[in-house]
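Below you will find the structure I want to go over with you.
One protein chain omitted, others in place.
All chains are identified by letter, namely A, B, C, D and E, in their written order; residue positions are counted from 1 within each chain.
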Amino acid sequence: MATQTLLGDETAGPEARAVFDDIRLKRNTDYVNNFWRALAHDPALLKAIWERLQQAMAPGALDPLVKEMIYIAVSATNGCSYCVHSHTAAARAKGMTPAQHAELLQVIAMASQTNALANALQVEVDERFKT
Amino acid sequence: MATQTLLGDETAGPEARAVFDDIRLKRNTDYVNNFWRALAHDPALLKAIWERLQQAMAPGALDPLVKEMIYIAVSATNGCSYCVHSHTAAARAKGMTPAQHAELLQVIAMASQTNALANALQVEVDERFKT
Amino acid sequence: MATQTLLGDETAGPEARAVFDDIRLKRNTDYVNNFWRALAHDPALLKAIWERLQQAMAPGALDPLVKEMIYIAVSATNGCSYCVHSHTAAARAKGMTPAQHAELLQVIAMASQTNALANALQVEVDERFKT
Amino acid sequence: MATQTLLGDETAGPEARAVFDDIRLKRNTDYVNNFWRALAHDPALLKAIWERLQQAMAPGALDPLVKEMIYIAVSATNGCSYCVHSHTAAARAKGMTPAQHAELLQVIAMASQTNALANALQVEVDERFKT
Amino acid sequence: MATQTLLGDETAGPEARAVFDDIRLKRNTDYVNNFWRALAHDPALLKAIWERLQQAMAPGALDPLVKEMIYIAVSATNGCSYCVHSHTAAARAKGMTPAQHAELLQVIAMASQTNALANALQVEVDERFKT
Partner (left out) sequence: MATQTLLGDETAGPEARAVFDDIRLKRNTDYVNNFWRALAHDPALLKAIWERLQQAMAPGALDPLVKEMIYIAVSATNGCSYCVHSHTAAARAKGMTPAQHAELLQVIAMASQTNALANALQVEVDERFKT
């Protein structure tokens, strides 16, 4: 279905394989998911995305689960089926409860609804909301 | 700029004014922002959105600040200028720190980037990500 | 603000001016709005869009006002400020009542909300909905 | 495929089952489609969406078929496969003719095209289009 | 899966068949892909889209392969699975190399990321960028 073949460990080049191995190491799993295998045709991009992702999703001022839920919100809004599936799985792996998932969906639905209304009404931004 | 005039307290009907008053009461402010004033042409929709919003954004399994950040993520992805402005202001009012805002932006940027790659590659969802 | 200058009757070429004149004739107005003046840098595209628009919006199995409301729905969803403004004005010129506008907004809001939920849940299409 | 399991009548809780029964009653069918079964994990949201949907889609200043076509327009623009399928089926059940469907598609295509051009040209809104 | 049946040569009307034949002739192939077969329910739209497409994609100031890559960029951003697949195949048929595809993906990823940041920050356009 993809527009790119998925590269396995035997078909990927050494730079890509090195990223696969780092994914396995950091995630403590043998499994490398399809996204990385499709990206492996461009080892430099694969490496850049993997490294940037680790930085962006690391614990910091926001905890990793909150970050996963924000990721799901963006992915659902962009209609990215792959990303919604992979990050919902990741959020659950990080402990997202059914109640948290339900509230995430409620906020996504609410925001999408008011976004559409504000865009249809073309409401002007209140002065007090401007920095 | 809007495609609807903004109704003031004197021009809005009694049902809409009642919602304006409830917004003032619940938010402990005299200010009713433009979104509600544009929506006031349809008092039933105004009331429904205001009530639903309170439920969706109330403290629960997720805290209100996390919900505001999810709201910002959806609004930025939908390109809703009004909503990005109003909910960034709301998030700050709820205590969003510059560090939290920075990490929110990092996740939004990361997700948008991988969403585009997954959509351009049309990566098939891994079996293990399906419920 | 535009990324293209707006061509006036004196600066536009003869082919573009001919389209401007046809717009005036068909719409029975002296006014040619900014969209056409920005498009006039490419007279062939200007002519193709103007002719296609007349065909698409002509009375047929759907009446012109219904078509304008569908146009607003798409434009709001795409976040096209210009198009939301111009087609809301067009819909009003074709007799859209405040009650019809209110119901249009209600449907846009409802659809946006369930679209987001279906995308976040990645609900599989029911067999019976497939042709 | 979904990120949520679909709840059947036996697995759903009593509040969700009550909504399922109301859907069957109001739609005069035994069939409850997947969207509601995926939403049933959050009975309160399920109930709120179902009730709001009935209000938004009820006959009023716009007839139900026109509302379904507006719903399809928003759903296609948002790229929501599930919603396009379910509401195209609903529109046909409400009598949408092939000619009406064809004109709906023509308007969606036309609007999407001019939305993209207006966004690429960043055309400024004409003063006369502002309320 | 489609919301429209795909018309074959025997089921399509004479006007649609004439377009199918022109597609075969111009593309020097016997194959008419699903998009055209789904559009064939509206022969006038089918003809208009096919003719417009040939004009838009013809060699000119930009070469056809560059146009295909721009088409892929728009289609990926709109999350159109069908269009991403068909135009990635078309770009390859026109000679897109793996290196060109990789750089196309890098630019799509980069743009999507900065679009999201600019929308989340609502950065004001610099005076010098305005025409």
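By our rule, a contact is a pair of C-beta atoms (placed from the backbone, for glycine too) under 8 Å apart; a residue touches a chain by one contact, two chains touch by 3 or more.
Note that the coordinates shown come from a computational prediction; the quantities given were computed from them, not determined experimentally.
Listed here are the chain D residues that touch the chain not shown: 72-73, 76-77, 79, 81, 84-85, 104-105, 108-117, 119-122.
As for the chain not pictured, it touches chain E at residues 1-4, 6, 31, 33-35, 38-39, 49, 52-53, 55-57, 60-62, 66-67, 69-71, 73-83, 85-89, 97, 99-100, 102-104, 106-126, 128-130.
Residues of chain B in touch with the missing chain: 79, 84-85, 88-89, 98, 101-102, 105-106, 109, 116.
Going forward, only the chains that are shown with their structure count from here on.
Of the chain pairs listed in A-B, A-E or A-C, the one whose interface repeats that of A-D (more than half of its contact pairs identical by residue number) is A-E. In whole angstrom, the spacing between the mean C-alpha positions of chain B and chain C is 26. Touching of two or more other chains is recorded for residues 1-4, 49, 52, 55, 73-74, 76-81, 85, 104, 108-117, 119-122, 125, 130 of chain B.
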